[in-house]
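In this view, the complex is presented without one of its protein chains, the others remaining in place.
Let's look at chain A:
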Amino acid sequence: MAKSELCRGLEQGKVRITWMLDNEPMAGSQRRGAGGSEVSNLTLPQFNRTQARLWCWVEWNGTKQRVGVAEIRAGYPPAKPFNLSCILNLSDYALTCQWEPGADSHLPTSVALKFARSRALVETGCTPQGGHNRCTVPRQLLQLYRQMELWVSATNALGTAESEHLCIDPMDVAQLDPPALQSIQSIPFQSDCVTVAWEVARSHAHMELLCELRYRAPEDAAWALVTGIPGQARTAQHCGFLFGTPYRFQMRCRRSSAQGYWSDWSPGRNYTTHE
């Protein structure tokens, strides 16, 4: 039901109130109310829009005047956000999380990434800007090397929905920089073996890393993969190469203690084994 106050200067004449839903005339009843007011009643039987304006008009001096408006919004409670994942940027130790918002509720919905450190109160980590489904928790709010609980909370006029809660140590989802291959050399008297040397990014020097080396010759269909290489070793030997053959090498690493993300593959490096 909509209600509009009469304006001064209309009392003398007979007032005729009409309604329009955006630009569509709406039928409404009209009767005299208490204290000389005019009451108009209107029912919107099938409101099949998510947004509209209900205008109140009166006739005055032979013209139709807009004297009031009601904003109408229609929609659903917020959908449950899902697919929450986070990644820690090691250059500023900020944690960026992203998620899927779920179906549009058609209503103004406020979204925030919430978190709780162990046994601590719930805090807001960040709020997405510009309609994005991701945001970044600054280092100051994080607890490194300790489990934190993170989730997305969406709230509109019809309710609140929460995503699954993610329990992570931010360090476990660190995005590592790729290692840099420094040199590849044959081993004297073992022409099918090479020694590979690499450097990890300086900001990762304190971490225990697990790395993978891949290589292939031009005619090879697929890469050969060497796994389980301790990152801090800085060098590794591997055999089984054909002699006098050009190979391309790449390496990547991740934190050994966790199920974290692999770094990108390092830039490639070519080496031809000895005859």
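The working rule: a contact is a pair of C-beta atoms (placed from the backbone, for glycine too) under 8 Å apart; a residue touches a chain by one contact, two chains touch by 3 or more; residues count from 1.
One rule holds for everything that comes next: contacts and distances are computed from a predicted model.
With the options "Granulocyte colony-stimulating factor", "Calcium load-activated calcium channel", "Exosome complex component RRP41" or "NADH:ubiquinone reductase (H(+)-translocating)" in hand, the undepicted chain maps to the protein name "Granulocyte colony-stimulating factor" (source: UniProt).
The chain not shown here is touched by just one of A:D22, A:D104 or A:E208, and that residue is A:E208. If you put the hidden chain back, the residue from A:W60, A:Y93 or A:W223 that touches it is A:Y93.
From the options A:S118, A:Q237 or A:N270, the residue with contact to the chain not on display is A:S118. Think of the hidden chain as still there; on chain A it touches residues 93, 118-119, 139-140, 142-146, 169, 171, 205-208, 257.
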